[in-house]
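Sharing a structure, written as structure tokens. Questions coming.
A protein chain is absent from this complex, but the other protein chains hold their places.
Up next is chain A:
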Amino acid sequence: MASHEEITASLLAFQEGYNKNERLKIMNRDWDRVVLVQANDIPSQHTLELRNGELSVREGAPPRADLTVIADSETLADLFYGDITPTEPYMNGTLKIIGSEDDIVRLDFISLMIWGE
């Protein structure tokens, strides 16, 4: 089990990876979205916000989310650190993403652009 602080640290690593990728920022400048990241085994909620291609992270839930990412704390930390890709946990149900199919594909795409080989 990961702690809330570890999830925060993984999201900050994700944010750093994103912000270093200029091409990714260009690709996402039309995609303003609020993402709730929620652990299902510990009390932990974070907000990822994409606006004008920039990604920000803050602790706590947003008033309204376009996408909700739910998994156990360990999976979330592994995912945002890039130790695992989202596809397998998404396919086996460990990771749930609530939102439109287009948005889910795009979030998958962003994580692969940051961490994919």
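Throughout what follows, a residue touches a chain if its C-beta (ideal position, glycine included) is under 8 Å from a C-beta of that chain, and two chains touch if they have at least 3 such contacts; residues count from 1.
As a convention for this text, contacts and distances are computed from a predicted model.
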"Quinate 5-dehydrogenase", "Membrane transport protein MMPL domain-containing protein", "Cytochrome c oxidase subunit 1" or "4Fe-4S ferredoxin" - which is the UniProt name of the missing chain: "Quinate 5-dehydrogenase"
Sole contact to the chain not displayed, among A:Ala13, A:Ile42, A:Ile98 or A:Leu112: A:Leu112
For chain A, residues in touch with the removed chain: 23, 26-28, 30-31, 85-88, 90-91, 101-102, 104-106, 108-109, 112-113, 116-117
